[in-house]
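The complex appears here minus one protein chain, its other protein chains still in place.
The block that comes next holds chain A.
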Amino acid sequence: MVKEECKALLDALNKVTACYRHMVLTIGGTSDSQNLREELKKTRQKAQELAVANRNKLTTVLKDKTVSKEDKAEFERLWVIFSTCLEILEIDMRRALELGHEFPLNVPKKHLIQTGMSGGTSGVAARAMSVQNMKYEAERNIDVMDLKDLENEINQVGEMMYEMEMKVNVPQWTVEAKQDPGAELKSTISVGASSIGMISVEENKSFCDISKVLAGIVFSAVLIIAIVLAVCVVKLS
């Protein structure tokens, strides 16, 4: 029960971290916008809440003396995963701050790097916040105003990590990974909800892609013409 809860919380944090990194990738590029900055803010706040929840849960469990040895090893493994996740989150937050300073949006001569990205990141943000659609309600110059909050939050996360290191005594090198090299492949094939599987499923779903429909029509037209020509040739000969 406790283990499942911890795992669920950790998975949630992992998901939000991945989405956050994906969004930080797009700062400074052509799909950068005020919306993106707002998404970043909301995502990282959610990440922080999840991080605090994770920490509280895991620290109570690790302090609990009545836990069995295997359970304790399992919780230590989860703890190591949690602290690594938090490290990545902190680094991404720092980079977001630096990039935010370098690429302000409301300047007369915008110099966003033309990276070739044209779409938005609302899908990613929706996934992070676990909502269907994102609502945007921030002011126009959130890109500048948010930076101060970001700095404070970075300091908070830094302090939390420091506390964690000092108070919880889990030596990282004693934890052994459960997965062998190449484990990600095995489970993807077996579970079926694999990333490759999802790619093909998604592509079938994208009927609204007009270019794909057009290509299908053109191909079928060519096929029909070829069949007609073949029939004519057969008839004439």
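What we mean here is this: contacts are C-beta pairs under 8 Å (C-beta built on N, C-alpha and C of every residue); 3 or more make two chains touch, one makes a residue touch a chain; residues count from 1.
One rule holds in what follows: contacts and distances are computed from a predicted model.
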"Regulator of G-protein signaling 11 isoform X2", "Ubiquinone biosynthesis protein", "Pyruvate dehydrogenase E1 component subunit alpha" or "Integrator complex subunit 11" - which is the UniProt name of the missing chain: "Regulator of G-protein signaling 11 isoform X2"
Touching the absent chain when the full complex is considered, from A:Ala53, A:Val67, A:Ala126 or A:Val168: A:Ala126
Absent chain, residues of chain A that touch it: 11, 14-15, 17-19, 21-22, 24-31, 77, 80-81, 84-85, 87-88, 91, 94-95, 97-99, 101-103, 109, 111-119, 121, 123-124, 126-128, 151, 154-155, 158-159, 161-162, 172-185, 188, 194-196, 198-199, 202, 209, 211-212, 215
